[in-house]
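Before anything else, here's the structure in question.
Note that one protein chain is taken out, while the other chains of the complex remain in position.
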Amino acid sequence: MDKGRAEAFSDGVLAVAITLLALDLHVEATGHGSLVHQLGQTWPSFVAYVVSFFVIGVIWVNHHALFSLINRVDRVLLFENLVLLMFVTTLPFTTSALADFIIEGGSNARWAVLLYGISNIGMAFSFTIMLSRIVHHGLLVHPVTPEVGNQAIRRFGLGTVIYPAATALGLLWPPLILIAMGGAAIYYMAEQTQILPSPA
Amino acid sequence: MDKGRAEAFSDGVLAVAITLLALDLHVEATGHGSLVHQLGQTWPSFVAYVVSFFVIGVIWVNHHALFSLINRVDRVLLFENLVLLMFVTTLPFTTSALADFIIEGGSNARWAVLLYGISNIGMAFSFTIMLSRIVHHGLLVHPVTPEVGNQAIRRFGLGTVIYPAATALGLLWPPLILIAMGGAAIYYMAEQTQILPSPA
Amino acid sequence: MDKGRAEAFSDGVLAVAITLLALDLHVEATGHGSLVHQLGQTWPSFVAYVVSFFVIGVIWVNHHALFSLINRVDRVLLFENLVLLMFVTTLPFTTSALADFIIEGGSNARWAVLLYGISNIGMAFSFTIMLSRIVHHGLLVHPVTPEVGNQAIRRFGLGTVIYPAATALGLLWPPLILIAMGGAAIYYMAEQTQILPSPA
Partner (left out) sequence: MDKGRAEAFSDGVLAVAITLLALDLHVEATGHGSLVHQLGQTWPSFVAYVVSFFVIGVIWVNHHALFSLINRVDRVLLFENLVLLMFVTTLPFTTSALADFIIEGGSNARWAVLLYGISNIGMAFSFTIMLSRIVHHGLLVHPVTPEVGNQAIRRFGLGTVIYPAATALGLLWPPLILIAMGGAAIYYMAEQTQILPSPA
């Protein structure tokens, strides 16, 4: 199957999800205190918004890079891609829950960290499973040896270790999950390494 | 008419609808009980979310497969496609109604099952009508005999039987509609059969 | 300028607007009467939803047909296109206002008719102005004589007469605006006429 529409549909879902994140930013017009007071109360929403925006942004950049390596898709890859997108679309909800409870601390904050962690861990695993599929099932434009493929999977599959670790840190002190996720997003944006070495 | 923009517009509507499903996931920040209590109360929203996500996902995969068989569209097909998309866009609403009332049982739950059933039955019939149109009105890149075409319509038109049956089951015991729809989605994702045999 | 991204952006806006229409469909989970009672109370939302869905659907089909006639865009056309899209994006709001007040009658219903009319009249005028621009400013792939161009403008500009007339009817009896708009949408979908005659 042609990969064009899978890219277009994924771009659409990612674009809608990244924009819906901003629906959690809002203030009340009257009877809820001054605007600056409300902004002061809801600042975790702004921090969580920026972090999640770049989390989805990084997913998009890597999705883009992943699909540029293949020339066709199969049904299994489409299904794995849907699972990835499903976790992405939960992010506006889990970001909002995290922003609501992060300050409060206690068990509410830890449950919110867990929800947010699940969105992110789900994305990391789905992405790694997709990379494994394209490397090992003949979808690559320029096939690679199993060794090269497995190296790429280990390197890009790092998220499957980092994101659970970030979630565990957040269970200790909730803000750590945002700091760790934000740091990972900056690392992925700055890192120039290609998923696979260019064909010689 | 060129099929490219019909695909792009459909991808857009499907991508927005699948992402809006997640708007039904939410928790209240304060004064509505603990987060884990709220999650415990709203778990049907999560189940319904996952099922509807894959219902739309399957529609997208099949839409993709259907349009890959044709090289142009006519006005009637565009109109039928709009009807399909109209039923798809009602799904966030009917999914939300189902999640709200499914536990409660009684006549509210049955009405919610009926609403959810209508969204799905409408999609199944619209899709079958579109397949019939492209097979019988010369829109195929590789025309097939009427026999081959009718076989494909019978096989892909199965949804027009399965979805009403799933709705009927749900009227007996509401959760059955989600189980049946989820099962049908998994079947369609796993099933490798092409809509039409590849041209020799 | 290349027309591809103007099409992609317009498809995106139209797809989001047509899907957001469904946000006006909703029921309350508890304490607002039975589901069937709520559906009985909000039926105008469903009728208005279907009519507006096809109003946007027709705009999309005609937008598609219009852009298939040109091979490039200029800044003025992009600006006119933005004005068209601005009126389209108001439709979820004006549809919702119409559905809320149409039953009530009186001056509220008439104001709602007027709002809904403005969305539609704005679209009709914007579309006609765009057609005029492409015919008279050398954007056509196959240029036509001024006579042929003006004929097309008169025929497709009919909406600039029909939509104000539908609004006027709605001021007399509000449901007439939905009946008239729905009728116009069906007419445009069924009507096979091309915007311009095919080049010989």
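The letters A, B and C name the chains in turn, as written, and every chain counts its residues from 1.
Heads up, the rule we're going with is that a contact is a pair of C-beta atoms (placed from the backbone, for glycine too) under 8 Å apart; a residue touches a chain by one contact, two chains touch by 3 or more.
Model, not experiment: these values are computed from the prediction.
Trainee: Among C:78, C:140 or C:158, choose the residue that contacts the chain missing from this document, as touch is defined above.
Mentor: Of the candidates C:78, C:140 or C:158, C:78 is in touch with the missing chain.
Trainee: Of the listed residues A:65, A:103, A:148 or A:161, which contacts the missing chain in the full complex?
Mentor: Touches the omitted chain: A:65.
Trainee: Could I get the residues of chain A that touch the absent chain, sorted low to high?
Mentor: Residue positions of chain A that touch the missing chain: 7-8, 11-12, 14-16, 18-23, 25-27, 29, 34-36, 39, 50, 53-54, 57, 60-61, 64-65, 67-68, 189-190, 192.
Trainee: Across the whole complex, list the residues on chain C that are touched by the chain not included here.
Mentor: Against the left-out chain, chain C lists 1-2, 5-6, 8-9, 11-13, 15-17, 20, 75, 78-79, 82, 85-86, 89-90, 92-93, 96-97, 100-101, 107-108, 111-112, 115.
Definition applied: only the chains that are shown with their structure count from here on.
Trainee: On C-alpha atoms only, rotate chain B onto chain C and read off the angle in steps of 5 degrees.
Mentor: The superposition gives an angle of 90 degrees.
Trainee: Taking each chain's centre as the average of its Cα atoms, which is closest to the average over all protein Cα atoms shown?
Mentor: It is chain B that sits nearest the middle.
Trainee: So the centre of each chain is just the mean of its C-alpha atoms; given that, what is the distance between chain A and chain C in Å?
Mentor: So the centre of chain A lies 37 Å away from the centre of chain C.
Trainee: On chain C, where are the residues touching two or more other chains?
Mentor: Those would be 12, 15-16.
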